[in-house]
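A single protein chain has been removed from this complex, and every other one stays in its place.
The first chain written gets the first letter, and so on, giving A, B and C; residue counts start at 1 in each chain.
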Amino acid sequence: MEKVLDKKSFPQWVTKLSSYKVYAPVQEDEAWNYEVITNPEKVNLDFPNTVLSPKKIIFPQREVYLEFSSSDEDGLELKEVLPEEEPSVIFGVRPCDARALALTDKVFSGDFEDIYYWKRRNQVALVGLACSVPPSPNCFCLSVDGSPFSTEGLDILMSDLDSKYFVEVFSKKGEQLINAAKTLFKPATEKDKKELEKNRTEAKKRISRQIQNIKKIPPVLKGMFDSPFWDEESMSCLRCGICTYLCPTCHCFDINDEVLSSSPLKGRRIRTWDNCQFPDFTMHSSGHNPRPDKASRLRQRIMHKFQYFVDRYKNYQCTGCGRCISRCPVGIDIIEVLDKVSSYEG
Amino acid sequence: MKDNTYIPKLAKIIQIKEEVGGARPIKTFMTQFIQDNSFSFKCGQCAMLSVFGKGESMISISSTPLIRDYLQFSILKMGRVTSSLHEMQEGDIIGIRGPYGNGFPMEKWKGKNLIFIGGGIGLAPIWSVLHTALEKKGEYGDSMLVYGARTSKDIVFKQELAELRKKMKVHLSVDVEEPGWQEFVGFVPLNVLEIKPSPKNAIAVTCGPPIMIKFVIQNLKALGFEDEQIYTTVENKMKCGIGKCGRCNIGLHYVCKDGPVYSWAELKNLPQEY
Amino acid sequence: MVNLEDLKKEAKAVLEEGKVKYIIGYEKSANGLMPVPGFIKSPEEVEKLIWTPACVYNLTKFLVDEKRRKSREKKPDERPVGLVVKGCDSRALIVLLQEKFINRDDVFIIGVSCEETGVIDEKKFLKKLKGKKAEKIEFDEKDNFMVTTQEGKVKVAASEVLAERCLECKANSPLIYDVILGEKVKRSMDNPFQSLEKLESLSEEERWKFWKEQLSKCIRCYACRSVCPMCYCDECVADTINFAVTADTTAEEKAQKIKWLEKSPVKSENFVYHLVRAIHLAGRCIDCGECERVCPLDIPIRFLNKKLEKDAKELFDYEAGFDPEQASLVSSFKDEDPEDFIR
Partner (left out) sequence: MAEVFEPKIVAFLCKWCSSAGSDLAGVSRMEYPPNVVPIQVMCSGSVSPLYILSAFNKGADGVLVSGCHPGDCHYIKGNFYARRRIALVKRLLEFIGLEPQRFQMSWVSAAEGTKYTQIIKDFVQELKPLGPQTKLRRDL
């Protein structure tokens, strides 16, 4: 289903969605992030790359998933804590962030379906915004099977046609959002479609960065486990967690208990984000650590995204959003690392 | 609604037996589920034990799946969770979730002689598959156990081992000379060379400290065992147990889901990340 | 004006004599304005070295990595490591020497003076360019920078894009060095705590509201700790495993270790982490501003350290990183230390 929406009436659409919890990119000083919006009039869809991707709404950095308490009469009691019923909408989702969620969907399904993830995922509608101008100087979505207007993971994709948005709907959830304000949407005309195609070809040309030959990387990586390449490349790494915590496709997590009172015992088991750059990620309780230094951890980050994930799910676990390049404190550039990998004969 | 594997089922500790005292104590716990007992598993699979307020720890199930009314775990006191388990009394409640891991491919071992080689607490995962093989006498060839520990005090399942000698060949060893010890003195891999088990129509299963596994596999290959005939289990830090939290991988494999049991044919091609 | 060729010449000389293992300096990065930390191993590679107003990193942190790497090698190469050092970085080096974390002959110091200006604050700079993409930035005369963008060269006044710490700079040329480049010029220094005093002047409730909002944003990526040269502990109280675990650590030790803060990135735990880190930096932080630069959520955590720096100066007349022989702030005392707050 293809429609057209005047930019002027976009705020009315957002107001009509009052039964949803509405997220949109919100600016605070220089940084943009997806937050719950209070005033539909002030939703601004002209924004650079957000610091954190919409993943933080569907796979929050911290979630309580089990509460345990013990009392003298009925001993130990467990209570499963499921996410609340909150139909929500996220506006301004970049295609690369939506593709990232489509990749994370693969991880959290399979033989052990993660009901916490899926409960949230199913109640959040993703309204995408195609990138007419690359939101970050380091976008490289074209190199990893993505594009500035890809639709994977999205319920609706809005593309900017100066005075109006070209609106494509892909799912029932998307249709419900449209039906909430049916009158605002007009059918798309041939002229709109032609203009859309023109904009899209230009948008593609504006993506300045790309990986040389991505196809060569997974096979080359297979033979590079023991190569000294990783020592040289990780010399400047400071072992912080920025590249993984900001990455829209990273899904590693940790499970810990938090005790509110010890007698009578009351507490909860929580899941928080975790990442492979920290030492306690893989350290055995005996102190042995299979990945003891930053070289092995850089290797794990690159291999997981460009070889293990490719073997297991037939996709690169990277959608080219460029956040890890823009925010690395020492300027380690994953594109340069990958270009060196593809031309590496160790 | 598919059951949520993250939520442990409550179980009561019905019996605790102290196997080994001293600085590296080992205790065997027998646990019984409070509500349903529909927990079925394969030999070599593990379960995530929960001590609420402390955390979880992945432990291999050492009782045979043929026993329905309890699960047995032998636990070496190592960290926060295992220490709290060691402080528990009979009747205390813990959480168990699982079963996790691929378990031993026993269907491939029909009619084969089974050679079990264990070191220290490594006997726990072997205990389950060894008793299952004994129970189903006809299906397998004759089995043999080669087991060693640092000192005689560190040997687990002492009474059961004496019982076992009546049913199969058991070769014990201690690492260092000890008054009153008649059997082999020295590391387990050397004991294997001493016993020279025949590789003909045989499967070798070895669990124990990584250093022991390395030399046992070396010696087994010297004795003519093929890579497909040698099985072992791999240890890595685990938190989710279902291949999602991303930490226990060796190369492409998540040890908690695709492992912990690997034949040497598979393991030798995987990177040394355990 | 510091001449880049002199820097290359010095570096090449030291490398050719084999006096150093390698030199840590600022290297041209392939695609951006900002340089990357460079590890120059051979004399030919010195061509990669650059010195521009974008050389913001405090490279002293890599001495911590070097020490860790050396401790893991069986036969380590005992030669010192060359290090390109600005004025503020040299103060960080002095604190590491003062705390005996490294000895003087572990490092060959190539000092570079910022003279009249300093280094840029990347966010201020990009905001100033309003979207135009900067290819290169160079020191120009006295106090402005020459920026080459796609539309040609543009002059930018240094003071508009300088990093906060450079506006409050206390050491514009290195205090310790084996070789020095650029003149040691006295610099008119603004009040070193001007930005801090604005925050201090707020009421208690306003300050609490400010810090509550800021520290609730923290996602505990620990970039501030990873980039800080003073944060060199192997085991940090903030980590879940906050002590050295070896084969013979007993189970009791592991079980009894106190978990000082939860891993959850919630306000209360973020406060414990940031406040204890600030206290552990009291009298050690030399205000290189890296913690604030790298924070992905732009949390102004530098103010926590600035506050303690101001207190150390006012209460105990103590300044970090000026004298390697000086006793450290919290392991020394004076009889006349203030005690008016003690009942």
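Worth a mention:
Keep this in mind: contacts are C-beta pairs under 8 Å (C-beta built on N, C-alpha and C of every residue); 3 or more make two chains touch, one makes a residue touch a chain.
Keep in mind that this is a model prediction, so the values were computed, not measured.
Shown chains touched by the hidden one, complex as a whole: A, C. Looking at C:101, C:260 or C:322, the residue that reaches the missing chain in the full complex is C:260. Which of C:282, C:297 or C:320 touches the hidden chain is settled by the complete complex: it is C:282.
What chain A contributes to its contact with the hidden chain is residues 258, 260, 268. Although one chain is hidden here, its contacts on chain C can still be listed: residues 199-200, 204-212, 237, 260-262, 264, 266-269, 271-272, 275-276, 278-280, 282, 304, 307-308, 311-312, 315-316, 329-331, 333, 335, 337-339, 341-343.
The criterion applied here is as follows: only the chains that are shown with their structure count from here on.
Under the touch definition stated at the top, chain A and chain B share these contacting partners: C. Using the average of C-alpha coordinates as each chain's centre, B ends up farthest from chain C. The chain pair with more C-beta contacts between its two chains, of A-C and B-C, is A-C.
Rounded to whole angstrom units, the spacing between the C-alpha centres of chain A and chain B is 39.
Annotation: 31 Å between the Cα-based centres of chain A and chain C.
Chain centres here are Cα averages; for chain B and chain C they lie 50 Å apart. Taken residue by residue, chain A touches two or more other chains at 254, 256, 283, 285-286, whereas all remaining positions touch fewer. Among the residues of chain B, those touching two or more other chains are numbered 78-80, 82. Residue ranges on chain C touching chain A, taken from their complex, read 29-32, 34-37, 39, 57, 61-62, 65, 72, 123, 127, 133, 219-223, 225-227, 239-241, 244-247, 249, 254, 262-266, 290, 293-294, 296-298.
Interface residues of chain A facing chain B in the complex, by the touch rule stated above, are 65-66, 68, 70, 75-76, 78, 80, 107-108, 110-116, 225-226, 251-257, 259, 262, 265, 267, 269, 274, 276, 281-286, 290-291, 296, 300, 303-304, 307-308, 311-312. Within the complex, the chain B residues that touch chain C are 23, 77-80, 82-84, 86.
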